[in-house]
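Just passing along the structure, written as structure tokens.
A single protein chain has been removed from this complex, and every other one stays in its place.
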Amino acid sequence: MNNKHLLTADEFSPEQLKALFEHADAMRTTLTDEKARKELATKHIDKQVCSLFYEPSTRTRSSFEAAAMKLGMGVVSTENASEFSSAAKGETITDTTQVLNQYGFSAIIIRHPQTGAVAEAASVSEAPIINAGDGKGDHPSQSLLDTYTIYRKFGRLNNLRVVMGGDLRNGRTVRSLAKILAKYQGNHLVFVSLPELQMADDIKEILTATGTTFEESSEMEQAFKNADVIYWTRLQKERLQGDASISSGGFVIDKNSLKYIDEHAIIMHPLPRVGEITEEVDADPRAIYFEQAGNGLYIRMALLDGMVC
Amino acid sequence: MNNKHLLTADEFSPEQLKALFEHADAMRTTLTDEKARKELATKHIDKQVCSLFYEPSTRTRSSFEAAAMKLGMGVVSTENASEFSSAAKGETITDTTQVLNQYGFSAIIIRHPQTGAVAEAASVSEAPIINAGDGKGDHPSQSLLDTYTIYRKFGRLNNLRVVMGGDLRNGRTVRSLAKILAKYQGNHLVFVSLPELQMADDIKEILTATGTTFEESSEMEQAFKNADVIYWTRLQKERLQGDASISSGGFVIDKNSLKYIDEHAIIMHPLPRVGEITEEVDADPRAIYFEQAGNGLYIRMALLDGMVC
Partner (left out) sequence: MNNKHLLTADEFSPEQLKALFEHADAMRTTLTDEKARKELATKHIDKQVCSLFYEPSTRTRSSFEAAAMKLGMGVVSTENASEFSSAAKGETITDTTQVLNQYGFSAIIIRHPQTGAVAEAASVSEAPIINAGDGKGDHPSQSLLDTYTIYRKFGRLNNLRVVMGGDLRNGRTVRSLAKILAKYQGNHLVFVSLPELQMADDIKEILTATGTTFEESSEMEQAFKNADVIYWTRLQKERLQGDASISSGGFVIDKNSLKYIDEHAIIMHPLPRVGEITEEVDADPRAIYFEQAGNGLYIRMALLDGMVC
């Protein structure tokens, strides 16, 4: 990382990504050995992190908190800061951040519904700020675990055919993954969605500028042909106000869809899903979305371990 | 326990209950000695539990969390998972459970408003699942602390006259306690309630099948005669939708009621109470409901210590 905060995954160069993934691998290995694991559990015993969530999240918050605890850190947690905090009294996020800085936290993990709010917090913070998702903006630890998952399976992040499906316009995970893949040579992206939810122009411009090829499609099964990675997402209803007419339509991966997917491919999803991958797919070895979620633990341990020194 | 999860108290045989109670006693002793207590506080330092509460609970959550911490475990806590989690986005409990499994929790403690939801979670979980109450279903750690409280006072769980009062139809604590007492010889149960809230047939059938005698009564004070244990409960208004006409009526234990209760008897209540035992009763040595709550700490320590190996 170029600076002490983690605001976007874009700031990672391929070299830095590689170093992070090696750190995550080391964390994974450490956890398999009881003696090493107990030692790690006191490594940062004098440190605390604060998790400040202005929006619901089970998986992100709990994996960050589990990661912090496995490193020996204490966790002060706020499940719904919008409702249960001085934010309810009208305090700005910069004031809240400046106060939390006074309490000696080694990192402050923030989720916020407004794009840019976390960067605003970082602008006044001595303590490292971790963006755990800011509206339509970024969710870098998710992007990093996505990338890590692909890297672990293929040993590379270049020359991959990656199909992305769902709400590509608003989905921060697919937008961010596309930007990271554009840093590597020879990737080809296939965007499967409804026309009104297709990948936005800003991302397409980055792809074009970096020579990363892409195509759009509304034919899911045809798109799967020769894919290495299928990255599926839900239609984020909470971001589609008043657009209830849009449904996941034909974009459901079920047992039948598996016939169109290569043996060596992987099926990813940032979760939660709400039907766009049916449960009968879970047992298929190509379906690695739970393993993918689990990679978040090691990535978050590596991030915290690296940031709080 | 026959398996790694704790879903109902029924699964405990008398031998297993005895072993659990001895484990709880050992925990109690350990906490009285500073050196032993500090040692215990690092025993499971490399482990974390997740408490996932889809429904309010101060006492169950806080005693499980205190228990975990006294054993050295870290706790990732969700106070109201229904509102502040991916459940709000429509995720199933099995998906949530599978994700939490990826984060290396040594146990997942779940409270859920729907009967059976916790068992569903357990069906996909490698990590031990602890049912901390599932609607009208079970609340095994409560039943175990109830049983432990009786065992500590009388040194036995057989040949007891046990009066149960309140909402027996819907109350999971009384239902569960009746089932456990049916595993022992010579117990006699007296059910005191309004006709419409009397003990349900499924429990009565178990009692009959095991030769455990019982009677129904609507005369509280008469029922108290010769009782060893009086287990009182509130009318759980949150389970009685649209039945506001039912009140605790005559079933309030107050100072006057104490005259009808034997010297050696104990008065229990799972708490919270909302008037069905008046505060003037608290000072009476037979009133042991706070001590009963406290037994929950040792039982939960024993459960966690036994499950996370």
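Note that the chains are named A and B in the order they appear, and that numbering of residues resets to 1 at the start of each chain.
Note that in this section contacts are C-beta pairs under 8 Å (C-beta built on N, C-alpha and C of every residue); 3 or more make two chains touch, one makes a residue touch a chain.
Since the structure is predicted, the reported quantities are computational estimates derived from the model, not experimental observations.
> Going by the contact rule already stated, which one of A:L7, A:M27, A:C50 or A:A66 would touch the omitted chain in the full complex?
A:C50
> Give the residue, chosen from B:S62, B:T94 or B:T210, that touches the chain omitted from the document.
B:S62
> Which residue among B:A24, B:L52, B:L160 or B:A293 touches the omitted chain?
B:A293
> Under the stated touch rule, tell me which residues of chain B contact the chain that is not displayed.
The missing chain touches chain B at positions 31, 34, 37-38, 40-42, 53, 56-59, 61-63, 65-66, 69-70, 75, 77, 79-80, 237-238, 271-274, 279, 290-291, 293-294, 296-297.
> Could you please point out the chain A residues that touch the chain left off the display?
Considering the whole complex, chain A reaches the absent chain at 45-46, 48, 50, 52, 74, 76-81, 83-91, 94-96, 98-105.
Keep in mind that, in the parts below, only the chains that are shown with their structure count from here on.
> Where the centres are mean C-alpha positions, what is the separation of chain A from chain B, in Å?
About 39 Å, centre to centre.
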